[in-house]
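Partial complex: the chains shown occupy the same locations as in the complete assembly.
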Amino acid sequence: MRWGVIVFPGSCDEQDVYDCLKQEMGQRVKFLWHKDELAGHFDCLVLPGGFSYGDYLRCGAMARFSPIMRGVIKFAGQGGLVLGICNGFQILCEAGLLPGSLVRNIGLQFVCQPVWLRVEETDTPFTCETKKGQLLKLPVKHGEGCYYADPSTLERLRKNRQILLRYVDAKGKPTADANPNGSLDNIAGICNESRNVFGLMPHPEDACHKLLVSEDGLKIFSSITAACAKTEQLHA
Amino acid sequence: MRDQKPTGYSEPPVTPARVASHGITPEEYQKIIEILGREPNYTELGVFSVMWSEHCSYKSSRPYLKLLPTEGPHVLQGPGENAGVVDIGEGLAVVFKMESHNHPSFIEPYQGAATGVGGILRDIFTMGARPVASLNSLRFGSIDHPRTRYLVAGVVAGIGGYGNCVGVPTVGGEVYFDECYNSNILVNAFTLGITKKKRIFTGTAKGVDNPVIYVGSKTGRDGIHGATMASESFSEEKEQRRPTVQVGDPFTEKLLMEACLELMEHDYLVGIQDMGAAGLTSSSTEMAERGGAGIELDLSQVPLREEGMTPYEILLSESQERMLLVARKGTEDDVKRIFDKWDLDAVVIGRVTDDRQFRALFHGTEVARIPVSALTQEAPVYQRPASPPANLDEWQRLDVSTVAEPKDLGAALKRLIGSPNVASKQWIYRQYDQYVRSSTVIASGSDAAVIRVKGTEKGLALTVDGNSRYCFLDPYVGGVLAVAEAARNLACVGARPVGLTDCLNFGSPENPEVMWQFAQVIHGMRDACVALQVPVVSGNVSFYNETDGVPIYPTPTVAMVGLLSKVERVVTPWFKSAGDLVVLLGRTREEIGGSEYLKVIHGMVKGTPPWIDLKLERAVQNCCLEAIEKGILRSAHDISDGGLAVALAECCVSGPDNPLGVRIDSHEMIRGDALLFSESQARILVSLEDEKLPELREIASEYHVPMEVIGRVSEGRFVVEPLLELPVEELRSIWASGLSDRLK
Amino acid sequence: MRVKIFVSLKSGVLDPQGKAIERSLHSLGYIEVQDVRAGKYLELNVEASSRAAVEARIREMCDKLLANPVIEDYQFEIQGD
């Protein structure tokens, strides 16, 4: 399948995503410059982590207006898969592709540490290769990762089972201590209603090799490749 | 030429008072007049003052720095360039350096530390290397000092705020708290980059008429005279008339880094250098010096952020995120196109000449003309008087028999591992992105950090160390131990040293006692570098770290880089499973002089630091390295601050999973507190499975390393027969919260 | 004309920064302080024919970029004419 990794000014993790997909998974990956229009065929677009536009004003607020985002929004509207990691998640929220917003960590400090995540839903292209309740160990590293949405939005997220990942302790309990940033309901990752756009704060691309924090990040990417393989079979 | 003034601005006359306020002595002023054959104008005075400042000219330290060994089979670039370069094989090279940003960080901790990181990053990518890992070495006043919490919070947030934003992981460092830093903290920032051996760039200006190109942020009135500030001591009233602090812009730095690295993929460049201390002045003159050329700048072309800036201000501004390039004539537009893509200014502001002159024009008028060599090689060099501190004997005198052994050694251990210098530093490194670049194999929390070199089987290990209390009590030994501990930290993860960089933080060189300490530390470092065969490839000197005449402890910080030929063989310091044997490589002696134990438990800074036999140190390290390379060890941890007991406790509690216990039964016949807390050097604590013991014995005897099986990893309890027994969970929580609780 | 824009968090959204500032103010002895809210402050100049024109443009800028309606409210003041 074909992956596009979007490079904004201030993106930091684009190379990590690229290496993970190419080196660890043998995928076809292309960098896409934010000033260009989206052109060519892609199965999944990744908005990587980093500090687009320095995160000045608000995380993701300026990147959302980059020329390529028009194409990304259209692509998502047509059911294309879009994955936003950390700053990418923030951009997707600012762009309205995902509900809610990511605000300053409750502890006011940047937080970098491995965390435990519980897979809440598996009927999405991003988690289909995992099991409900399965624990993943991935690093978080952000200063504005506290997920906020108004009560009605939150209710909708629960009703539509759009909450895909929650921060939990080593035993799988979503406790306050296990929540690194004060996110409502320990939310670490959500998808949109049509389940083709996924944003998460933790970094799967930094947990893709036995020498690193873990290899659990590969489960997210391999879910996506598996999902695409299925849809291709359908079309074939 | 001094009567012809460009329209629109006028310079103040050069008076003896102004000469003095620029930190130029009457003798130095005479020398300037001889060189120019006339009096300098105000702009030229400013140029001399920064280029002849201690910070830029190293006038007090140069004679001593010559003593350090800088050569080695793999050294591609030693001191003298923006950073050192070492060959790591497979066509790759590592580029690294450490820089101090002490005074700015005390005035404005967040911005001071942030811009310190920005500066060292530019030193690395200016050489053509992509920065891949950073360290930081910090010194703060007593944790109880009213200002300390504010300074720690600001400095750490600043380092993270900048480093995280540019996408370079901060993978390690060190931090110490001591009264001697109460009003002069230290912030030393280290960065390492990786590049192709064949693609190394230098700060050189050559080729007559090649364009000089300014790239990056616009120039404002930031930090004018930062270089001279770094060359003066603090005093309360100086803190009042604060200099304009520089504000860092990590976003622009990130763009600048990407643009420069992209530019370096083409062959448009002749030379490139960042504008650090003394900004445009030092970058342009140093480039001309290296290229044996002259340089002509048209200051009216420099992109400005503020109205009405004078040539003096433009030349001396220390605005951040700026670089100076010399490109091949005719490639100007290609260069511009690349910086355009990244939304950055790139402006031709001058040309290379062959007259060996530094010339600055402003709206068509020459405002400065100085021989390049006058600002570089011919800068003054001083053989400053040096003499041992009057009270040295007093400081070193310690009669151990007068040191009462605590009745409750368990309580002593608890106090020690909860003390700020020993407790977990997680509160700090949690604020740093340690994982970006997906290469971090061992992040902060181990003896040394380890990153993988993508596309190879290799790994790089990084550590920074320096115990200033040792240096205060015996600067020679302190210098030796700083290098020895750094190398030992590398050995513990399985890496062989390839080179080191250092920051030498001292008081005023005009104080003979400080100068003596400086000389002693250098001699100590030299001897250790020779014995352990580690070349010094770059470094930095920071003098005038004192307040109202009281110098800080002599504080050399040594950052060492090591290579693992097979990174998957890496070993971590914490115990792995109950039942494993615990073995001590090296021997424990009754050495509590200058120890953390003596300071924390007995409130004394006295005695002489531990004795060191460099042959044994080397043997212990090689023994550990071979054992790791043969895959015998499950853990290895260096024994430093707090001695054996603290090292054991760290092995039990510092791992990612639940803490393990240990049961120790040593036969060393010395008093209990010495056995537990003495900081004897050349010791490494390892754990392994029983069946591996014979192999380890073999290696140890081959290197003539004394080793003792001192106990076993267990569960639940921390036991040292017959001295103490504690629940390990209690130790863990004290260690984990010792620092964070004090910083809340 | 000179425009001052104040962006503050919606009342529902928790404001850890405001809380932290309040805490340190209290610990410094300023116990009379309550309900500290932290926000953003922007100042800018605009070329424009009329106050009304400016107002419309500024409102646009805020809705589009300067404030995030999910979490933030904004006010602004226009000076001079």
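Lettered A, B and C in written order, each chain numbered from 1.
Rule of thumb we're sticking to: a residue touches a chain if its C-beta (ideal position, glycine included) is under 8 Å from a C-beta of that chain, and two chains touch if they have at least 3 such contacts.
None of the values given here were measured: they were computed from a predicted structure.
A.B. asks: When all copies in the file are counted, not just the one of each kind on show, what formula do you get?
C.D. replies: A x1, B x1, C x2
As a convention for this text, only the chains that are shown with their structure count from here on.
A.B. asks: If you tally contacting C-beta pairs, which comes out ahead, A-B or A-C? Let me know.
C.D. replies: Greater number of contacting C-beta pairs: A-B.
A.B. asks: Using CA atoms only, can you tell me which chain is the most central one in this structure?
C.D. replies: B
A.B. asks: So how far apart, in whole Å, are chain B and chain C when each is placed at the average of its C-alpha atoms?
C.D. replies: Inter-chain centre distance comes to 41 Å.
A.B. asks: Per the centroid of Cα atoms for each chain, what is the distance between chain A and chain B, given in Å?
C.D. replies: 36
A.B. asks: Which chain B residues touch at least two other chains?
C.D. replies: Where chain B is concerned, no single residue meets two or more other chains.
A.B. asks: Name, in rising order, each residue of chain C that touches chain A in their complex.
C.D. replies: Touch list, chain C to chain A: 9, 12-14, 16-17, 20, 40, 65-66, 68, 70-71.
A.B. asks: Quick check: in the complex, which residue numbers of chain A touch chain B?
C.D. replies: Chain A reaches chain B through residues 9-13, 15-16, 19-20, 23, 35, 49-51, 53-56, 109-114, 139, 141, 143, 203, 205-206, 208-213.
A.B. asks: Please name which positions on chain B make contact with chain A in the complex.
C.D. replies: Chain B residues touching chain A: 157, 160-161, 164-167, 249-252, 254-255, 341-343, 429-438, 440-441, 452, 454, 567-568, 570, 656.
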